[in-house]
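I have a structure here, written as structure tokens, and I will follow up with some questions on it.
Of the protein chains in this complex, one is absent; all others appear in place.
When the chains are written out, they are named A, B and C in that same order, and each has its own residue count from 1.
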């Protein structure tokens, strides 16, 4: 991020500079400082021991969308801490993580991230605290 | 996991049945009900916007090793909730997540997971609550 | 709770059996398995070093209302884990904690608790996992 300036609507460029997101087949559906959206289509690479979406990937989607929501104000952020509750899980279909702004402070921005399936059922509920590094 | 019985020392079989872990290049270094260990060598697929390890992957390592530590008692578990603090980050080298048993209950098992670099410096500190489903 | 059966609408009896809540001047405004409400009027005993409401009390309100919301289904629960984000604080006035049911499971019930001042401004955002012990 050092020498690259993000045009805050360019989802393709963001993914291009974020190898982990791209490698894990994440797609950016919406970018805004109040509400962003990231999703995946569940494939083999997403699955855990039980054939469901790996909890690490559910969290990663939430972390990714929280970062996008925070950074959509044009500043630089890192994740400070997060809490995740796992509620139910699926073995195929679409998983959507919505980053909803709770509070944007000078240093700390708090984002709540419901992670849902295609029918809108809650798979996980995440809270992410982002720390502004500029 | 339904029709497959895990021999609790067989790391290769565990990875074979856990596509997300394998796809993200995780290696199981140690399996025990008190202390397990998972690690990655940081490559391009692990990196975020800033060229450091993606927070989602740091959490995923912790979730994975917590699952292995919990399941090493022969029972079946899912992750119930987790909390993660990010402390510092690296752009290359080895990342190790150690699952340390805090308390094994009838239903809930709590595992603390320090995530460190090769020099043992703390990258993240994670607490994972696993729920026994049998 | 052992030999006492709670009539799930009797706020006064609940407080009578819950000395910590009563001692800290908590009042139960609403009891329901989907949405309960607990509040305090900020007095001297509630304040911290800076003359604001002590963070421990803000959490205690959330824990108390989560317990009431969970137990309003007639079952017995203990708190399993919780996460709290502190957002802003006040030195006087009314503080209200609302327990909003996110998911009621067989073992785990998840309750989200916004803690607000009289004007509805968010002071803290809490997630509480309650564990059913029967």
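Operating definition for what follows: a contact is a pair of C-beta atoms (placed from the backbone, for glycine too) under 8 Å apart; a residue touches a chain by one contact, two chains touch by 3 or more.
Worth saying up front: this structure is predicted, and the values here are computed from it rather than measured.
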Contact with the hidden chain (one of C:39, C:81 or C:96): C:81
Touch residues of chain B, complete complex, unshown partner: 83, 85, 87, 102-103, 110, 112, 122, 125, 127, 129
Residue ranges of chain A at the interface with the undisplayed chain: 80-81, 83, 107-108, 129, 131
Residue numbers in chain C that touch the chain omitted from display: 1-2, 14, 17-21, 23-24, 44-51, 54-57, 59-61, 63-64, 67, 78-86, 89
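FYI, only the chains that are shown with their structure count from here on.
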Approximate Å spacing (C-alpha centroids) for the pair chain A, chain C: 30
Chain B and chain C: spacing of chain centres that average the CA atoms, whole Å: 33
Residue list for chain C, restricted to those that touch at least two other chains: 83, 129
